[in-house]
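Sharing a structure, written as structure tokens. Questions coming.
Missing here is one protein chain; the remaining ones are kept as they sit in the complex.
== chain A ==
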Amino acid sequence: MSLLAFGGGAEDGSSSDTEPDALIDFTAMLMERKHECNGGWFSCGSKLQSQSHEDHGYYLGQYVLGVLDFSSQYGIDYSISYTAANVIGRPTKFPAYGDYPETFTMRTYGDWWQLAPSATQEIQAQNLPSLPTHDFIVVYFEKFVVPTEVAIFETFNPGGVVRIWAYSITKRWTCLWEAKPSDLNQVPHDSRRFAPPLKKTNIITKTLRIDFNHSRLNYYTEIDAIMLCGRTVPMRCMHQLLAPVGKRLGNTGEESGNGPIICKLRTLKFQPSCQANDAVKLHEFINNDLSKFLMDSHVESEQQKHNSTTEICLTDLPCEILLKILSYLDLKSLFRMGQVSHLFYDISTHPLLYCDLSLKSYWQLANSELLCTLARRATMLRKLDLSWCGGFGEISPTEFKKFLTQRGDNMTHLRLNSCKFLNASCIETVGIVCDNLIELSLRNCTTNPPLLNFSCLANLKNLERLDLFQTAFESELLLSMLESNRKLKHLNLAFCGVSVNMDNVATHLATYNTQLVSLDMWKAHFLSARGLQSLSRCQQLEELDLGWCMREATLGDSLYQLLFNCPKLKKLFLSAMRGITERDLMHIATLGKNLEQLDLMGILNITHERVYDILVHCSKLKLLDLCFCDNFMDRDFDVIADWSRLFNVDIKNSRIYNSR
């Protein structure tokens, strides 16, 4: 294992590109060991210790100390299999390649969830970058460093990482690396230590956020460990490094600013004669050079006049057309448009442009002032997405409540996934103010006691979509909401915790919510055959995710009833439902006419014949997951590859390749 520990370091804050000495300074490192290690010298619990000399910093590599936040994980919190906590410490499985429970796995892969009936539309989709983030994890390390390398140990299906962010001590997020679409193309089918080239920077950080995008992934991606390498910073040098970037780079007039105005001026072959000092540059330009510049450009525009046939400029267009054009802009560009002129300011702050508002892509910039500004403009707000914002206290709950009270009356869609600033009164405000809500998404809200309690959302009666993925809530609240929202179509209760009895939920759904189209109960508890049978009364069901829900429970007739009564089923996930028998598989083949996605991971009684049956009869099938079906996997894999080609179905068939 290469635990980097290069001795020596720069004396003062010179560029971080100095080549370190190759000496490994053992004695110095030995002198300060605060924590005990579990293994030997090279298998420390979570990090490499390094001496914090007073005079100079050290290069060191450290593994994750803890996880602050994550958007999704495959496993459930009380276990340690496939959960986010596995990213802590040294890699346990690397360089082995396979599907191991000692790694961090996320909930989704590929595009399959976007193709499912429960898929949502992004609010203000023009804000999204070319490789949107599907999942993220925020981790912290022990020592502050100036980052030189971030290494991610991927042990299964590498290639999911698209962005690496670092949180500096100036309380700002910097993007250290961003993937280009070409980066995701040549990914080896093997475990790898992924260390992309980082942006040269002088920020000091010990908190990282890794963004993932699953679209190109064949199956789940798994992360074993994350290593942050960099140079530690002694106190003496902190203030030097905190100095503004301009001063430190020691600039000349030409190099310091690469702003748009100077670039434009350069292209016009006009060189402003400026002094080195930034502050007076513009002033001097206006005094000395502006007239010359205007004359030059005046000449050019006269030439242009000859070429162009009409003289219509943007501002001559009618307001509605301008609004339509501007409605395609992402939020950042819209704000920039407002800085051009008074006219554009008026247009770009028109409330019609702020009906759909999403700060999810700007999670690193969202704060209370921004909310305040937006509150002034968004008088016709319908859809709001504040997911991932305010993670480090940038948004205050009071500001959010004020925003909601001002603008929430007509809101139809509200997404507050992973919003750490939410507290009980915020949820109450949602319940009181936003009674026109059709969609409410409150993923990742796992506070204890649960934020969703008693009757705080009882006022909502028009819900069609309720997303409580990985959120703690009280059963009575959910049951009362089910009773009041008869038009409910999409319900997500994955990871909802041991306190919720799914049988009760199922009976409620069968009684009050028969319009249900999609239901996600991944890793929910206490669903029995009786509950499954009651679900069959929701005959509009197109998507049902029962993964890890029933485990060894015997199903009896319930799956047959469900399949018989819900012919519209397109997506059926039965992962690890070990009680499924061969008869059930036969029923799936005969009754699942519309099935497009079928997950049979970990089901023990599958045979060749049943799989062939399903492939033949379910003509619309696109995805079939047969991983860890031990009984079936003992045969050769070529047969599966043949069938996959023959029936045009994506068949997943991984397993742990090493012997126990």
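By definition in this document, a residue touches a chain if its C-beta (ideal position, glycine included) is under 8 Å from a C-beta of that chain, and two chains touch if they have at least 3 such contacts; residues count from 1.
Heads up, the rule we're going with is that contacts and distances are computed from a predicted model.
When the unshown chain is looked up in UniProt, the name that turns up among "Protein phosphatase", "Protein rogdi homolog", "Vacuolar protein sorting-associated protein 35B" or "Calcium and integrin binding family member 3" is "Protein phosphatase".
When the missing chain is restored to the complex, the residue among A:Asn436, A:Thr581 or A:Ser644 that touches it is A:Thr581. Mapped onto chain A, contacts with the missing chain fall at residues 26, 30, 33, 35-41, 45, 66, 75-76, 78-82, 85, 99, 101-102, 548, 551-552, 554, 576, 578-581, 601-602, 604-605, 627-628, 630, 655-656, 660.
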